[in-house]
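Just below is one structure, and these are the notes that go with it.
With one protein chain withheld, the remaining protein chains of the complex are depicted in position.
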Amino acid sequence: MKDLEALLTDLRRFVAERDWAQFHDPKNLAMLLASEAGELVAEYHWVRGDDADAHSRAPEPRARISDELADVGIALLLLCDRIGLDLPQAIAEKQAKNAIRYPVDAARGRPDRPA
Amino acid sequence: MKDLEALLTDLRRFVAERDWAQFHDPKNLAMLLASEAGELVAEYHWVRGDDADAHSRAPEPRARISDELADVGIALLLLCDRIGLDLPQAIAEKQAKNAIRYPVDAARGRPDRPA
Amino acid sequence: MKDLEALLTDLRRFVAERDWAQFHDPKNLAMLLASEAGELVAEYHWVRGDDADAHSRAPEPRARISDELADVGIALLLLCDRIGLDLPQAIAEKQAKNAIRYPVDAARGRPDRPA
Partner (left out) sequence: MKDLEALLTDLRRFVAERDWAQFHDPKNLAMLLASEAGELVAEYHWVRGDDADAHSRAPEPRARISDELADVGIALLLLCDRIGLDLPQAIAEKQAKNAIRYPVDAARGRPDRPA
């Protein structure tokens, strides 16, 4: 896998060349992320859950899904970079909280937070 | 930065320990991602654009924003992993398309796609 | 059914009493709507499609779903009111477009736009 730093370097250059930092305040990037997430959801809304794995691997939808996931990832990386957040560290910290919030025994086979 | 492979290893173990793969079909994970994106947006909806950078760095909102960005990142990684997609590669491919879609000269200072 | 005008009258008073119009520019209300839509999606992400109707009528989730749908409706009405848009008319106009975009014969049993 290409590492995140290399991706960030590419994204920063892309934005700088187009003078787009002026549009990329964190509020606007959060909106970008939400709109890209909406496009991703649209790839699945008529697909049955039982068919969603196969749908994700069929060539034609997969190309679109790959693009939508990339768009979400780009928005996420741009926002983290804008506010100086180390995303992998944030994920590790959140997972540490999740491990407490969803104890293995109480959460096994139950996706919702135990009451 | 912790690399993505290490994060994925942790996420896979977290899910396996709780037997949650049964809930994580791609459709459901796309929904998870959209709901987490919605929570992120909620951190900014009453913040003025001009204040959004400072808001993102003030300690109290930053802790929440960090968690929301992590939640989006977790959902994104889980979905990519579920469907066998290399996210950094997908981003690199999408950025190659974006470079054509938004030529530097036409797109400079204009965030929307040139007509 | 209570009519939309009566709802709008109540919503306008609620906002005016709290001096919230200053926060309710259309951009912010679009974000509010998206965050409420995210909360609605969260009510269904672990529910199987085949169980979603029953889930929506079971008392405990229904109370939450009712609140989430109301929140989406409130955000939608506030935004339409802010920009002076007659929502029922906008829906009627969009449905006229949809009737052309999805002809009955081509669209029967096929939820996606015919190619």
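Order as written gives the chain letters A, B and C; numbering starts at 1 within each chain.
Just so we're on the same page, a contact is a pair of C-beta atoms (placed from the backbone, for glycine too) under 8 Å apart; a residue touches a chain by one contact, two chains touch by 3 or more.
Source: prediction; values computed, not measured.
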Full-complex contact with the absent chain, from B:7, B:31 or B:91:
B:31
Interface residues of subunit A toward the undisplayed chain are 23, 28, 31-32, 34-39, 41-42, 44-46
Subunit C, residues in touch with the chain not shown (by the definition above):
1-7, 10-11, 14, 17-20, 22-23, 25-28, 30-31, 33-34, 37-38, 40-41, 43-44, 47-50, 52-53, 55-57, 62, 65-67, 69-74, 76-77, 79-80, 82-95, 97-99, 102, 104, 107-109, 111
What residues on subunit B make contact with the chain left out of this view?
27, 30-31, 34, 38, 41, 46, 48-49, 111-112
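Note that in this section only the chains that are shown with their structure count from here on.
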Please identify the chain with the largest separation between its CA centroid and the CA centroid of subunit B.
C
Whole-angstrom distance, CA centroid of subunit A to CA centroid of subunit B, is 2
Can you list the residues of subunit B that touch 2 or more other chains?
23, 28, 31, 34, 37-38, 41, 44
